[in-house]
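All protein chains of the complex are present and in place, except for one that has been dropped.
Letters A, B and C name the chains as they come in the text, with residue numbers starting at 1 for each one.
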Amino acid sequence: MSEADPTTIGSTAPGHYGSASTALFLREATIATAWNVHGDAGSASLRAEVQRIARLVLPMAANTTSKGEGVTALWLGPQSWLLVAADAAALGDFAGARDAVNAAGGALFDVSASRIAYAVDGAPAAAIMAAGCPLDFHPRHFGAGQCRQSLYGRVPALFYRHREPPDCTMLVARSFAHDVWRSLCTAAAPCGYTVRAAAPFG
Amino acid sequence: MRYSIFSLARNALSRHEHWPLAWRSPEPKRSYEAIVVGGGGHGLATAYYLAKEHEINNVAVLEKGWLGGGNTGRNTTIVRSNYHLDPNAHFYEFSLKLWETLSQELNFNVMYSARGVLNLVHSPADMDAAIRRGNAMCLNGIDAKFLSRDQIAAWIPELDTSSSARFPIVGGLLQPRGGTVRHDAVAWGYARAADACGVDIIQNCEVTGIRLDGGAVSGVDTTRGFISTRKLGIAVAGNSSRLAAMAGIRLPIESHVLQAMVSEPIKPVLDTVVTSGVVHFYISQSDKGELVMGGDLDFYNSYAQRGNLPALEHVVAACLALFPSFGRLRQLRSWGGIMDMTMDGSPIIAKLPVDGLTMTGGWCYGGFKATPASGWLHAYTMARGEPHRLNAAFTLERFAEGRMIDESGTGPKAWAH
Amino acid sequence: MLLIPCPWCGSRNQVEFTYGGDATLKRPPPDAPVEAWYEFVYLRDNPCGPHDELWLHSAGCRRWLKVRRDTRTHDILASARPDQALPGGEP
Partner (left out) sequence: MTQSHRLAAGGIVDRSRTLDFSFDGAAYQGHPGDMLASALLANGVHLVGRSFKYHRPRGIVTAGADEPNALVQLARGARTEPNTRATQQELYQGLAAASQNRWPSLRFDVGALNDVLSPLFPAGFYYKTFMWPPGPRWWLKYEHAIRRAAGLGHAPRNPDPDHYQHRHAHCDVLVIGGGPAGLAAAQSAARCGARVILCDENAAFGGSVRGAADAIDGAPPASWIAACVDQLAANGDVTLLPRTTAFGYYDQNLVGLIERVADHLPEPPPFTPRQRLWHVRAGIVVLASGALERGIAYAGNDLPGTMLAGAAQAYVSRYGVKPGTRAVIFANNDSAYGAALQLHNAGVTVAAIADARPQAALFGDHPQRARADGIPILPGSAIVRAHGRLRVAGVDLVSLGGGAARRIDCDLVCVSGGWNPAVHLYSQSRGKLRYDDALATFLPDVAPQAIVAAGAANGKFDLGAILSDGHAAGFVAAARAGFAAPARHAAPAADAVSTGPLLPLWSVPARRGAKCFVDWQNDVTVADVALAAREGYRSVEHLKRYTTLGMGTDQGKTGNIVGLALLAAELGVAIPRVGTTTFRPPYTPVTLGTLAGHEAGADLEPTRHSAMHDWHVEHGARMLNAGLWKRPHSYPRPGESEDDAANREAKNVRNRVGLVDVSTLGKIELQGRDVAEFLNRVYINRWDTLAVGRCRYGVMLRDDGMVFDDGTTSRLSATHYLMTTTTLNAVNVMQHLEYLLQVEWPELDVFATSVTEQWAAAALSGPMARKVLATVVSIDVSNAAFPFLAVGDCELAAGKARIPARLFRMSYSGELAYEIHVPVTHGRAMWEAVMAAGEPFGIMAYGTEAMSTLRIEKGHVVVGPEADGRTTADDLGMGKLVSSAKSCIGKPLLARPALTSPDRWQLVGLTAIDGMIPRGGKLVADPGQAAPIPMLGHVSSWCWSPNLDASIGLALLERGRARHGETLWAVSPLADARVRVRVGPPCFIDPEGERLRV
């Protein structure tokens, strides 16, 4: 069923909206824990400490990610990474981890509630991203396992492809969530889109 | 030949084949009593007032390109004196008074159109600031009115005065005597009047160096040779740093590009100037029917006289947020001008620390409306060797002394003003 | 529309960046005379030509970087981390 009332564009309720095609899917990707690691990428003790806490190796190359058991590490900058887990158990106690990372010369910030993640999938996904984001989403330039920070409209956003394109997940600050979701839906409406129920990140 | 409806009619009979040159194109002399660098509105006005008010007629204006080719011909033509701080208020009000009689003074119609300048107010805090400024204007003897949202809605129905707007309009501060002036006419009118006083206007003559002799100016090197003078005035806003550097002076100025644009011409739809500090936007309609609009800088140093899309798109988005019915109109032209952005957002009209050297510049966004007063006071300062009461505060030294004139309060970040 | 080479993220659209002004200024020591501070805070070379300037990759890696850009043409000549010299040293 095609939902013809433009006022429902931007609804988060599962269903089909916009034009008739069904090639595009939007959903929230739920996040339980997100920690921001800061520190010297060259520090062996920091890397070891993160490996102990998150059971993964921090990605050192720009715009890349790494994966552990239930945890994804996204490169944010030369001294900054985001550890994301869909399950709260995957990362454990924050204060202890922070003290350990501090002792290793780095920093650990709990930003679990800061961002909301939206997954966009289907053939027109890259065009929907390109409606708001100046990045190049061509698979040659932005492949699976890569991440990039940029903007969607005027809102800072973190883009992540954990599967092959066209799939893409976008993380934005929670205070902008309402606005960004509506922008995504408006961009998607000409080709039609299906909102799916939220599912865990990753 | 004096311009009037009679001379126009007389010349119509001879098919306009006998109009004289509006200004001569003389060869530069080897020496002048005073030289003004910059053949824009400010430089030409300086030369005119040197001759007219101070009887210094042996004056040359040196222009690297064509006269009026800098910011005089690139602005959005708005004139106003709706300032909060005393030095700015008194200065711009003096300028507005000069605008009121300038067509007759120059015998050249500069089309001063007192159609009002309305600053929109979008929040209670914004309203506090606007009323504070309006009150300062009134106490300084400048006309100001505060309009309610309903008054604005009735006056300018195209404005979105609904409460659902992203930045709802809650009122506006109006300066009725503010308005627009035909920008090119200002340069041409001053050029013609200065020429009539004997001033040599020399186009295509770029100053390449300033010669000093014992800490005092002795002349300028130009693409047309050395010309000596003891009084040198710089009026090259956008390029003030480059000229000052020729005399070994660094200025508290950065050059930034500001874009402006016009729509295709349409029948009258907006008969006042509307501005909004919150959405960074200003608009008026020209006599040709074009909507003339502008907004923020591009926010990086530039001498390129052209800008990029983000700033331009933001200006248009602001336009449509205020005037939702303008979405189907089209942008016809866009262009960029180079702004002298000072560290407190106010100009410098002053002697520089080299004898015989003065400048008028640092205009940030606001140079066009200052043109007559800038020229008048710059001429005064050049002729007398000391500032007039009205430009006494606009010194270069104010930054070192802590006497900034920071209307927006944004501090020493040039592009923030 | 500028394309700014971030030393970490690669070339990115100008909308991801925030301008930070002249990169050649040297912050005086706290006890420097007030004249030195005046120069640092207020005076600028404001060159017409290559200009070394700071940008913050505010919507990217949130690192400040140095960019050498020609103010006449907007051509970007080089970029570097803040602790690195731009090629060719001072302009």
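As a convention for this text, a contact is a pair of C-beta atoms (placed from the backbone, for glycine too) under 8 Å apart; a residue touches a chain by one contact, two chains touch by 3 or more.
Just so we're clear, the structure is a prediction, and the values are computed from it rather than from any experiment.
Undergrad: Quick check: which displayed chains does the absent chain contact?
TA: Result: the unshown chain touches A, B, C.
Undergrad: Which listed residue, B:Ala129, B:Leu212 or B:Ala392, touches the chain dropped from view?
TA: B:Ala129
Undergrad: Sort through A:Arg27, A:Arg47 or A:Arg115 and give me the one touching the missing partner chain.
TA: Hidden-chain contact among the options goes to A:Arg115.
Undergrad: Considering the complete complex, identify which of B:Ser103, B:Thr275, B:Thr342 or B:Asn391 is in touch with the unshown chain.
TA: B:Ser103
Undergrad: Tell me which stretches of chain C touch the chain missing from the display.
TA: These residues touch the chain not displayed: 1-3, 13, 18, 20, 27-28, 30-32, 34, 37-38, 40-42, 54, 56, 58, 62-64, 73-76, 82-83.
Undergrad: For the chain that got dropped from the picture, name the residues of chain A it touches.
TA: Chain A touches the missing chain through residues 4, 6, 9, 18-19, 36, 38-39, 79-80, 95, 98-99, 102, 105-115, 127, 130-136, 138, 141, 153-155, 173-180, 183, 186-187, 189-190, 192.
Undergrad: To test your reading of the contact rule: which positions on chain B touch the chain that is missing from view?
TA: Its contact residues with the unshown chain are 3-5, 7-9, 12-13, 15-17, 19-25, 65-66, 68-69, 73, 86, 90, 100-101, 103-104, 107-109, 111-115, 122-125, 127-136, 138-141, 144-146, 157-158, 160, 164-167, 177, 182, 184-185, 188-189, 203, 263-269, 271, 279, 285, 287-289, 306, 308-309, 312-314, 316-321, 324-335, 400-404, 406, 408-412.
Here is the rule we go by: only the chains that are shown with their structure count from here on.
Undergrad: Centre to centre, by mean C-alpha position, how many angstrom separate chain B and chain C?
TA: Chain centroid spacing, chain B to chain C, equals 29 Å.
Undergrad: Hunt down the residues of chain B that sit against at least two other chains at once, touch-wise.
TA: none
Undergrad: Where in chain C do residues touch two or more of the other chains?
TA: Counting only residues that touch two or more other chains, chain C contributes 15.
Undergrad: Once bound in the complex, which stretches of chain B touch chain C?
TA: 239, 241-242, 245, 250-255, 299-304, 308-310, 343, 399-400, 412-415
Undergrad: Which residues, counting only chain C, touch chain A once they are in their complex?
TA: Answer in residue numbers: 8-10, 12-13, 15-16, 58-63.
Undergrad: Which positions of chain C touch chain B when the two form their complex?
TA: 1-2, 14-15, 19, 21-22, 34-35, 38-39, 41-46, 48, 51, 53, 69, 71-74
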